[in-house]
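Below: the structure, in structure tokens.
Apart from one protein chain that is not included, each protein chain of the complex appears where it belongs.
Going by the order they are written in, the chains are A and B; count residues from 1 in each one.
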Amino acid sequence: MAAAANMTAIENDRPPTVISFDTISLSYGNRVIISDLSLDVGRGEIVCIIGPSGCGKTTALRMAGGLVRPSAGSVRLRGAPLTAPRQDVAIVFQDYGKALLPWRTASANVSLAMEAAGVPRDQRQARIPPLLAKVGLAGHGDKYPSEMSGGMQQRIQIARCLAQDPAVLLMDEPFGALDAMTRQGLQDEMLSLVAETGTTVFFVTHDLEEAVYLGDRVVGLLPNPGRVGIDLKVSLPRPRNQLESREMPEFLRLRRELFDFIEKAER
Amino acid sequence: MKAWRILWLALSFLVAILFVWGWQMLADYRIVSPVFLPGPDRAWRSLTLGFTTGDLGMKFLSTVERMFWGWLIASLLGIVLGAAIGTSPRLRTYLAPTLEFLRPLPASATIPVAIAMLGLSDGMVLSVIAFGALWPVLLATIHGFAAVEPRLYEVGRALRLSRPAVIFKIALPSASPDILAGMRLGLTVALILSVVCEMIAGRDGLGNWILLSARSFRAPDLYAGVILLGVLGYGTSVILAAVEGRLLSWRKRAR
Partner (left out) sequence: MNSDWWKGLVVPAVLLGLAELAMRFHGSVSMSLAAPTDIVIAFGRVLLNGSLLAATGGTLVSAGAGLIFGGFIGLLLGILFGLLAIVDRVMEVTIEAIRPIPSVAVLPIAMLIFGFGYRMEIAIVAFSCLWPVMIMTRAAVGGIEPRLLEVSRALRLSAVDRVIKVVLPAALPRIMVAFRLAAGIALVVAVTVEIAVNPLGLGYGILVAQQALQPDVMLAYLVWIGVIGWGLNVLLSLAQNRLFGRAGQVEVVR
């Protein structure tokens, strides 16, 4: 298969695998969504998934979150099969407007994750302010989501995920609905948060530049049915910088390569 | 802005007073026979007399009590059943047509059936009120639970919330605007049915009182009773609106 051939572009000094998709397939009735997709994500890696619509990138993320189970093959977390949502795997949804509880304040929304984990009330109260501060929402805890901008709402969601102490962060086009300035700000904040904690990130996006800017690797999926088409290592130095990183020849080369890939995939 | 609002309200009160004065004139100059329309002065005297020397207070209370208990039973039942049906698409496909058929049925039409089964008892009255007030609550609750954003359920799954937690922390708050709207409608129905049942079954209360007053041509008593019922209708809707405003404060604080 062409997909398998492209995967060898990666060097072998990889960190231990955290999430692995092992030849998974998914079909609803006669419709095959994903076919024989294999992919490993190493510890502390930021892997960005791109691909034309219908390539199953969001579905793959939902499998990693335990929300969808493959029809064949298995998704494993540190070797153990992943069949249901786990506390150490957090999901940031794209539609923050729908994924937050509108009747809860920012603090109470963050609290929900800890309530689910059975954290006692006083500990929750103590942990919320630092979490909000981490995502730049210090002092906004008593506001309702409807009183906040899109960027701030997405920060609440990220704070809620951080409250889970996740080893893996699954992000489904988290910044797609935000304006360019806000998006860049959140990209950098996310990178520094992840650098601090060493969290593994599985990041789905349709923005090729975002994928290159954030990722250690960029994986491109092919559509109908979804499978891996390209797997590129991003060797831009960290910490990245919105101006400098984006002007490096390596950045431009990867962007070009992904652009060509998408164009070919959509044809 | 606020000052303007108060000014308009004052003006509006003035107009209302003007209407009452016009009513008084109609009665004083016998433009309308006092048999049908006693002046507000006579209605007011009858009202105060009823409270001081008569047992109008007791009648008022028994109507309130009837309405409240019937409504409470209907609300609890409606929320529990509505939650069960609203969260299950399968139950909905089986039950929705039946519920749609029963919805426009006038609740008062069940009174004769209830009398046939339970007699002219307080239990009959309570069942009729509860049954009638159940529908608005039940249907609104079903709608509320069916309309919960699917993404929120997914968030619940991703956070590994327990089933009770999903119900009480996600579904119930999300459905609460619909439930409260249904309960508000249910309270109106409960008041109407309390009055009707009192009339038909002769139970002591405001409904029975105004009917007897009309039958014996005691017009001032009748109008006093109608005024009281208006106050009751107004009071309950104000209280519920206040509760709603408190519980749903998050909806008003939009950007």
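Going forward, a residue touches a chain if its C-beta (ideal position, glycine included) is under 8 Å from a C-beta of that chain, and two chains touch if they have at least 3 such contacts.
Note that this is a predicted model, so its numbers are computed, not measured.
Every visible chain touched by the undisplayed chain in the complete complex is listed here: B. Note on the undisplayed chain: of the listed residues B:L47, B:A133 or B:M199, the one touching it is B:M199. Screening B:P97, B:G123 or B:G245 for touch with the missing chain picks out B:P97.
Hidden from this view is one chain, which touches chain B at 8-9, 11-13, 15-16, 19, 35-36, 93-98, 100-113, 115-117, 143, 181, 188, 191-192, 195-196, 199-200, 207, 210-211, 213-215, 217, 219, 222-223, 225-226, 229-230, 233-234, 237.
Following the convention adopted for this analysis, only the chains that are shown with their structure count from here on.
Between the CA-based centres of chain A and chain B the separation comes to 50 Å, rounded to the whole angstrom.
Against chain A, in their complex, chain B makes its touches with residues 149, 151-152, 154-155, 157-162, 165, 169-170, 173-174, 176, 248, 250-251, 253-255.
Chain A contributes residues 65-67, 84-87, 90-91, 93, 95, 98-99, 101-104, 112-113, 115-117, 144, 146-149, 160, 164 to its touches with chain B in the complex.
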